[in-house]
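Let me begin by presenting the structure, written as structure tokens, before commenting on it.
The other protein chains are all here in position, but one chain of the complex has been omitted.
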Amino acid sequence: MQVNENKEFRPRIVAFCCNWCSYVGADLAGSSRMEYPADVKIIRVPCSCRVNPMFILRAFERGADGVILCGCHPGDCHYSTGNYYARRRMTMLFSMLDYLGIEKERTRVEWVSAAEGAKFAATMNEFIDTVKNLGENRKLRDLRCKE
Amino acid sequence: MQRIVDKINELFANGTVDRVLGWKVGEFSYDRTPYVFTKEGGLDGFAYDSFCANNLSKYLIAESRKEGKVLVLLKPCDTYSYNQLVAENRIKTENVYTVSIPCKGKVDVEKLKAMGMTGITDIVENGEELTVTTLYGDEKVNRCDVLCEKCLACQKTAKECDEAIEGEAYEKPHKDRFATVEELEAMSPEERFAFWRKELSKCIRCNACRNVCPACSYIKCVFDNDNSGIASKANTDEFQENMFHIIRAFHVAGRCTDCGECSRVCPQGIPLHLLNRKFIKEINELYGEYQAGDNTESRGPLTSFTKEDCEPSIVYEKGGK
Amino acid sequence: MQRIGVFVCWCGSNIAATVDVAAVAEAAKLEPAVAFATDYQYMCSESGQSMIKDAVKEHNLTGIVIASCSPRMHETTFRKTAQAAGLNPYMVEIANLREQCSWVHKNKEEATEKAIVLMRTAVAKLTLNQPLIAGESSVTKRALVIGGGIAGIQTALDIADAGYEVDIVEKKPTIGGKMAQLDKTFPTLDCAACILTPKMVDVATNDKITIYSYSEVEEVKGFVGNFTAKIRRKARYVDEELCTGCGACTEKCPSKKNPNEFNMGLDNRTAIYIPFAQAVPKVPVIDAKNCIKFKTGKCGLCATVCPSNAIKYDQEDTFVEENYGAIVVATGFNPIKLDEFGELGYGQIPDVITSLEYERLMNAAGPTKGHVLRPSDGKKPKKIVFVQCVGSRGQSCREKGYCSKICCMYTAKHAILTKDHYPEMDVDVFYIDVRTPGKNYDEFYRRAVEEYDVNYIKGQVGKIYEENGKVMVQGSDMLGNKQLTVEADLVVLATAIEPDETARSIGTMLTASMDTNDFFTEAHAKLRPVESPTAGIYLSGVCQGPKDVPETVSQAGAAASKVIGLLAKDKLVGNPCVAGSNPLLCNGCGQCANVCPYGAISYVEEEVRGPGVREVRRYAVVNEAVCQGCGACTVTCPSGAMDLKGFTNRQIMAEVDAICK
Partner (left out) sequence: MLKISMENIDKLYAAIKESRDLFLPIESAGQVQFAEYTDDAVVRLDVLKTVKSAKDAFFPQSEDLMEFKVCGKEIDVIPPSGDMKEFVIMGVKACDAKSFEILDRVYLKEPIDSYYALRREKGLVVVQACGRPEESCFCNVFGIDATAPVGDVVTYLVDGTLYWDAQTEKGKELTEKIASVFDNADANDDAKVEASKAETKAIMEKLPFANLDLSRFNGENMMEIFKDERWNELYKACLGCGTCTFVCPTCQCYDIKDYDTGHGIKRFRCWDSCMYSDFTMMAHGNNRNSQMERFRQRFMHKLVYYPSNNEGIYSCVGCGRCVNKCPISMNIVKVIKTMGVTDNE
């Protein structure tokens, strides 16, 4: 775990980004040198609709403190309809996590276009702050994964 | 029941059907086992009463692939499961003859036992009253107090079948289907977490909920498939307890007809239907009223969308406290 | 076990200034699957690439991880490098150390830590990579155009012009579509027939084009490059080969009182008829419903007078099956039915007509030979009121939510033409907004107002009723802020347009997606406006959305150029990162096909064999030539039978694991 008495809590954040919009948006944040904490690690997926709720639970199991899914804005999906499905699926998943009493703020969906480097960086900064305030994910992880 | 038996005998006699998927009496006055009666074997041991709770539709996946025509008895709630299975191409309808039968709600023997009635040797039904004979004395209970959880909020009327056998008029209990879900939603996240931990930690992963579920009729479940990456046989950590039930609820979301079998068969009495109903409630509220199995054509809410759908962030606003 | 090589790029100081690249390479060496790791200034340079190639040979590597800039920058470069080194190009993974690490973080320690995680993530994914080979498929060099209006005609001509065979399927007895019914076209006011009919003749005489008129597409199978269509040729009871189009039959036909569709029912035609003089093909058709021979068995006059024995009463529907590489949808539109607009009096008051009927009234070949005469008494009206947006831009369920786009301009055209013929006539136009974006469009509209003194009233019409032989139009004048009732002799309703009623079934047949209004959806609203998301299906004309003639023609040409681009290829090379279903796990529930935007998934019922399994099952099959690899199906599949190559469930979970380690 990245918690240390001397160090402040550094959350583990997994960001799924669609290849056509959000991943490019993240790249743009990079080429525009917009800072966000190194705790965010991005996984490239073809489309937000590729993200299975299983992956999100998997991240929590392994000790992630927050998971964010970024895709093209509704209506702009490279595959025309993918993010519409992702939107419904994630709405359902998040409401179930909330229902089970798991902090709903640990999960998030944000639409980031290829032009929105600034939005990407801002979203990440904001999300990290939120997760930092929540503290370590204790409710939805497998203790065996703790080193 | 006599009308059902007469109808079956008539259909056996005129060659319409070869087999009947129904329930058979057991060792006690309350255990009923799904059974396939044949024309040759006759209806020996056939029963239809307050204890025939099993949803028979799932058996048709295998039965409809056999030669000859099988008659299936469907309670109103089961007709939805049947439709959903047909919609998903799981049943060869040409080999099935559907008969809808009336239902006044089924009695949950576990509830009797929880009321302290152990050693039950006989249960006699007299209208709305049950006389339970036990080794330790007789007791009388109101039928409506011991109905299966799934029957308490059941407002389902039978969907179209090849044949419908009507029953006497009967006023269904009308517990609000989502009342308990709403109670949970009204709790604080910590309370909800505690509630579900307590419930889900009872799970012994016997898979009864999954195997009885008509929507969980996949050839190999991801939890049984070593190549799926999430296979697991036991709840070796509390995460696994959550994971299994979240994924299961998600996989049946938009497909679950709310037949309630999962909760009924859970040996640990985990109210699993509350997970499914949460999804049903969310779907109804966010995407419009939807009843899986209402017909065999419509697309499920998670395989369709509208451009105006709400954003997942709605959960932050409307979710529980 | 994989033998992975990790190559950490400095990108000059772009990465190296913030990330300790040597430390990343050292960390890589500790990964179980890594057989070689190094860092270098510019991996994408000639020498960087040869370093990779050498390492692959020397260390017998099975795959490579490049920790460098974004994969969107150099993934293709390194795939080629891998290929040159004898590896499968898909045995390459990129760890994005520049855009998503060194450029966004300042603290070197943290950035290095993250870079190591990103490297490990790429290694973890690559460990599960499989060599992928893109599928190839052939292309049938023939196109099918569904619909023979101006959109279909233009698309067909352009495709034929490039040297490819084209078939047009038109459900009506003649091609020409709606444009053939128009009188003049805005804003130039040239006669529609004068510009359309030569094109129809071009189509008829082009030896690359086959017209299946009075025909409908019954079934379409296959996928991009390899469609098969079954076309129903409806019995017209006239042999197209024998008929010379002399017209003797139509003159002699005794059944003369049948509403003439071409003239919007404003006059009558015979039971055997040619829709209009310039019809292509110019072959009559028998309207069996009204034909005396068909109704009573007696008559047969047309057969008697036919000089070429072309009348065949015993003709039956026939079917043609043909292979196509591409399909263009050009199914066009119809004005909406006004049954639910009772307050406007259409259908009850004879002198309330639609714009398309007015086109016919003004047309020299129309029922009144071009004289504007009231349907009720055949008299010339003194005052005409035009009502715009009838059924368009509405909120209620009887109305369309969209703007029909063409009505503003054609109403201006009607007004101008009317005033031009009959300067003494009064012309009022009720409108919500006047929308005139287009070259010379606004000028045209202003001419109507300024030059021709057409009275434009901003306001909606609430009711139309008859009083003392007059048609009373009750509406609001929003600029004058008053209610008013106008006494008119003739009212013309600018009726909303909607996709042709066959569009939905064709959309289903082609698995081409449609919006809620039944307009076909384009693959991308801005960047791929003439393609359907379903590969090999193209959109031409109003089937995609309301548009006028010039727009339709340009879209038709664009669709044709896309088709030509496809047909010019000998082989289609697919994207190897496509979905695939495991028959041992799939049970054919049908959910994946529901979410596939490309119609790439179908189901077969075949024997499945595996350990302990040998039975007939229904299972999903993905057409790799059509699948674009979005992955929507993979998540919909509860059994995990559907997976996406290059982004498998296991690979993504391995990435998650590596990140959370």
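A, B and C label the chains in the order they appear, each numbered from 1.
Here is the rule we go by: a contact is a pair of C-beta atoms (placed from the backbone, for glycine too) under 8 Å apart; a residue touches a chain by one contact, two chains touch by 3 or more.
Note that the structure is a prediction, hence the values are computed from the model and not measured.
Looking at the complex as a whole, the chain kept out of the display touches A, B, C.
In the complete complex, the hidden chain is touched by one of C:Gly297, C:Pro423 or C:Gly612, namely C:Gly612. Looking at subunit A, the residues touching the absent chain are 62, 142, 144-145, 147.
Seen from subunit B, the chain kept out of the figure touches residues 26-28, 31-36, 54, 59, 114, 118-121, 135-136, 198-199, 201-202, 204-208, 210-212, 220, 224, 232-236, 261, 264-265, 267-270.
With the whole complex as reference, residues 30-32, 610-613, 657, 660-661 of subunit C touch the missing chain.
The rule is short, and it goes like this: only the chains that are shown with their structure count from here on.
Set side by side, B-C and A-C show the greater C-beta contact count at A-C. Multi-chain contact residues of subunit B (touching two or more other chains) are listed as 222, 229-230, 302-303.
The residues of subunit C that reach two or more other chains are 595, 636, 649, 653, listed in rising order. Subunit A makes touch with subunit C in their complex at residues 12, 14, 23-24, 26-31, 33-39, 41-47, 49-55, 58-59, 62-64, 75, 78-82, 85, 89, 121, 145.
Only residues 584-591, 594-595, 603, 617-618, 636, 638-640, 649-650, 653 of subunit C touch subunit B when the two sit together in their complex. Contact residues of subunit B toward subunit C in the complex are 87-90, 216-222, 225, 227-230, 251-252, 299-300, 302-304.
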